[in-house]
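The other protein chains are all here in position, but one chain of the complex has been omitted.
Going in written order, the chains are labelled A, B and C, and every chain counts its residues from 1.
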Amino acid sequence: MFGTGASNFVEGVDKTFFIIIGIGALFLIGLTMLMLIFMIKYNKKRHPIAVQVKERMSLELTWVIIPLIIVLLMFYYGYIAYKPMREVPEGALNIKAIAKMWDFSFEYENGKESNTLVVPFNKPIKLNLFSKDIVHSFYVPAFRIKEDMVPGLKDNFMWFIPTELGKFDIMCAEYCGVRHSYMMSSVEVIPEAEYNSWITQIKKKSMKEEMKGFEILKNNACTGCHSTDGSKLVGPTFKEMFGSDVTVITEDGKEQTVKIDEEYIKNSILTPDKQVVKGFNKGLMRPYNEILKDEDIKEIIEYFKTPDED
Amino acid sequence: MRQQPKTSNQKLETIMNHSITHTEHRDDLGAKMGMWLFIFTELLLFGGLFIVYAVYRSQYPDDFQIAATQLNTFIGTLNTIILLVSSMTVAMSITALQKGNKKLTIYLLGITILFAIIFLVNKYFEWGAKFHHHLYPGSELMLTLKRGELLFFSLYYFMTGLHALHIVVGMVILIVVLLKVKSGKINNTDFVLLENGGLYWHLVDLIWIFLFPLLYLIT
Amino acid sequence: MEYSAIENSYFKIGNKHKGLLGWLTSTDHKRIGLMYMYAIISFFFIGGILGGVMRTELARPGQDFLSAQTYNAVFTVHGVIMIFLVVIPGLAAVFGNLFMPIMIGARDVSFPKLNLFSFYIYMLGAVLAVISLFIGKGAPDTGWTFYAPYSTQSGTNVIAAVLAAFVLGFSSILTGLNFIVTIHRLRAPGMTWFKMPLFPWSLYATAWIQLLATPIVGITLLMLVAERLFKIGFFDPNLGGDPILFQHLFWIYSHPAVYVMILPAMGVITEIIPTFAKRKVYGYKAIALSSVAIAAVGYLVWGHHMYTAGMSGTARWVFSFLTFIVAVPSAIKVFNWISTMYKGSISLEPPFYFAMAFIFNFMIGGLTGLILGSLATNIHVHDTSFVVAHFHYIVFGGMGFAFLAALHYWFPKIYGRMYNHKMANWSCVIIFIGFTTLYFPLFIIGLQGMPRRYFDYLPQFQTGHFISTIGAFILGLGFLLIFINLVRSAKKGKITTSNPWGGLTLEWQIPSPPTVENFEEIPVITEGPYEYK
Partner (left out) sequence: MSNGKHHITDYKTYAWVLVILLFFTALTVFVSWFDFKALTIAVALIIASIKVTIVLTYFMHLKYDYLVFRLMVSMVFLLIALVFVITFFDYLFR
């Protein structure tokens, strides 16, 4: 019913689930049967005169106390299966997980960065959770773990031991805007030896990615909506954008062809809805006039001007 | 099981006529209960704000203390005294009416309303001074403050602003009550409106009693 | 002879104004209740259509006919309309207004003018909610929960929607206030607290929640507005605020709001079962007091919406513990309902079928609620479609079915006419099947990890989503059937007697439909409300 289970928490969570659902199903079936039996047996046709049954305090008390014991038991099982989730074992591998609209990124202890989470098999991993803008949530169904990534919240974490090799989905479970349902990534669980060699290979950033303009675009989550590889997201891609001609729709609904120059880029950052590239919706981008300074915009334009290397 | 006479047409007509002139039956205790329930919602409304205050105060105790020094304790104390005295005058106005002294009732209500105006004038000067120093929500200066101080001033404006709004509402209620006393609609046999107006005014006082030390005195 | 009852009822005779104006200016609790009913049913259809649009989009993965932005706006508006305009006022404002004063033997509520005033505030809020769709930069896209800081940043029309919720809250408060005073002050002579019928009891508990919880969300939404307008920073981490605090304040209201929906629903069921089983309610006091217990404990369990929100570990288990405690009074009610059927003489009429469907759905909703209340399992299913299924089982399978049960139960009293029973029974079956097909698959894909509020989804969830969409259409069909049946019967149905079901509570002792003042003489009560012999 659950799909795969691949972490140390799976057993506890699933067991709690089956205990609660088992007791629940027992009650559900029992009471429904009773309801149906009464409906048939005490139907007006068969049972024309109702018998007024005296209330009994003892019965009333029974069904206060028994459910109370049962729910307390359920609470207990839920609690003991949950408790280890907040107790990180010593020597866990620390990885920083950062969310922004709308992607996840990971930073490892040696400074390596990646977009998918890569972890060694059967080792405790502690994820320190951060968010750059709004509330997101880190959810790996196969691991039965979830924790919100709250901007400004310190010491927010989750941990797990992956117990199966393979690739598992990470999803954002807290609604975060237009591309919420595409805010996904994956955890790759690989053998420890493989991990050790993977972690030491730090890919050098391309010259363009070293530029300050790119840093600004990334920090303001521009790249969440505008790709740098040509794919179409919420907004137009940045790849080979500068200098091209595009059709735009102005505020009063007219179509226009403009060349993407410094002026256009600046206007699009400050007043995004004035000239929206055809095929994209307006109102999705906020004006950045209070957030980006003139120098920042200059850096961004510098970045756009620089041609791609390959 | 219960005796319920069958409705005949003639009787319906009388009911119908009765309903058109429909005089609401008087229930002073019910009216007062309604007022109390309304006061509860007001308490919970401010309760929400006090939770916010408590949370941020626990998170930024030092910033809150520093920020609070910027508030004028003198004006705060003065306004506390004004509200307490006006609470007394409005309470006395009920006694006056009960004793049949209409003139004194009007006089006491007038004083209460006057105090309300003085309170607002004080508040105006207090806020005005802050605005003069560019210390208001959304100002450039506010955004440069330490986070705790920013929150303190935000809360200060929000809480005292909402409270001032209640003062204005209370004032309007008291003016209406005063006019009704004058016209004789509220008199020494039917004065639940006066009592309810008074209750509302005391609520404004209650909230201020908490606001005053929390905002002005934690330096 | 009985036709004259309709001619002489509150329908035909109002105040000094005639026609529509007579309705719009009426302070008669029955007319106000009926106006609420028409408004709420209209909004339910709008909300339902939005839900149907959503389900259709989700029938298969990928974008079909909505853009992601539109989809987000649709589920937000669906939520806002359904929660604030339909289910929260639902039973209390409609059937509470229509029947609570009669059931306690009063001519009207304590403050009839205030009652009409709260209706107009409700309409004002509704207008604001509708306006939020059309002005500014588009319909709000924050979800009905308005979580900060997204709601403080979203370029869409959040302020109008938030103000709508605020205004609607105000209407809810005034209704609650009115009901509390009415129940305290206007019970008929001899009707002690424990001789009062159980529907008014449940409304009493509900009214306290409306009164004491709503102001908290009011102030929270005001803070949100201030934050958007003045950069105040209560909830914006960049300005030192705490987004989790918003969630606390929001759920301090919105969890109890669930009880505002479900408590009157339980009250309705408690009225229906004894009437059709011809038996005294088993455990009268237990049911009455469990309403109060649910209201009281239910106020303190809001944090179970936030187990994964970054709360402290201590807070998590405290909230989990309290949540499990609140399950007990709900269970007591179910046991008592079923015991009331024992050795009864049950006539299987449409309201009774709806009531049975309610109990079944409510049990599933409640039992899956235990999975959500338990810490370990909650972590896995929180914010997945499991939650969506759970709360629709409570709100729709519970409150919605209770509304239909109440509608079929009191219909002859409201209109003085009877509907077609066969058609009503069929619509009950179809709605039940549609409902189950729509929501049950969501439990399963939720367990497999389908997050909620997703515009698009991974292929493994497709079967579930597809079945669910089919359910939505069956459900729509069922509602169409009910609508046809009831609208037709309200106009042309067979004239009925004053007490077609043989009920004992006071509303059945007066003509159908009731006269303007309900009672010629206020009855004197000597025994409990369900003393079947």
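Quick notes on this one:
FYI, a contact is a pair of C-beta atoms (placed from the backbone, for glycine too) under 8 Å apart; a residue touches a chain by one contact, two chains touch by 3 or more.
Since we're looking at a predicted model, the values are computed, not measured.
Across the complete structure, the visible chains that the omitted chain touches are B, C.
The chain that is not drawn here is touched, among residues C:A59, C:L300 or C:I474, by C:L300.
With the whole complex as reference, residues 26-29, 32-33, 36-37, 40, 43-44, 47, 50-51, 54-55, 57-59, 73, 77, 80-81, 84-85, 87-88, 91-92, 94-95, 98-99, 192, 195, 198-199, 202, 205-206, 209-210, 212-214, 217-219 of chain B touch the missing chain. Listed by residue number, the positions of chain C touching the unshown chain are 184-185, 212, 244, 248, 252, 299-300, 303, 311-315, 318-319.
Everything below uses one rule, namely that only the chains that are shown with their structure count from here on.
Spacing of chain A relative to chain B, judged by their CA centroids, is 45 angstrom.
Between the Cα centres of chain A and chain C there is a gap of 31 Å. Multi-chain contact residues of chain A (touching two or more other chains): none found.
Contacts with at least two other chains are made by no residue of chain B. Partner chain C is touched in their complex by these residues of chain B: 1-5, 7, 9, 11-12, 15-16, 18-20, 22, 24, 27, 29-30, 33-34, 37-38, 40-42, 44-49, 51-52, 55-56, 59-60, 137-138, 142-143, 147-148, 150-151, 154, 157-158, 162.
Residue ranges of chain A in contact with chain C, taken from their complex: 1-3, 9, 12-13, 16-17, 20-21, 24-25, 27-28, 31-32, 34-35, 38-39, 42-44, 47-53, 55, 59-60, 63-64, 67-68, 71-72, 74-75, 77-79, 81-82, 85-86, 133-135, 137, 139, 141-142, 144-148, 150-153, 156, 169, 171-182, 234, 281, 283-286. On the side of chain C, the complex with chain B involves touching residues 4-5, 8, 13, 15-16, 27-28, 110-112, 114, 173, 176-178, 180-181, 184-186, 211-216, 218-220, 222-223, 226, 229-234, 239-242, 245, 248-249, 252, 504, 506, 509-511, 515-517, 519-521, 523-527, 531.
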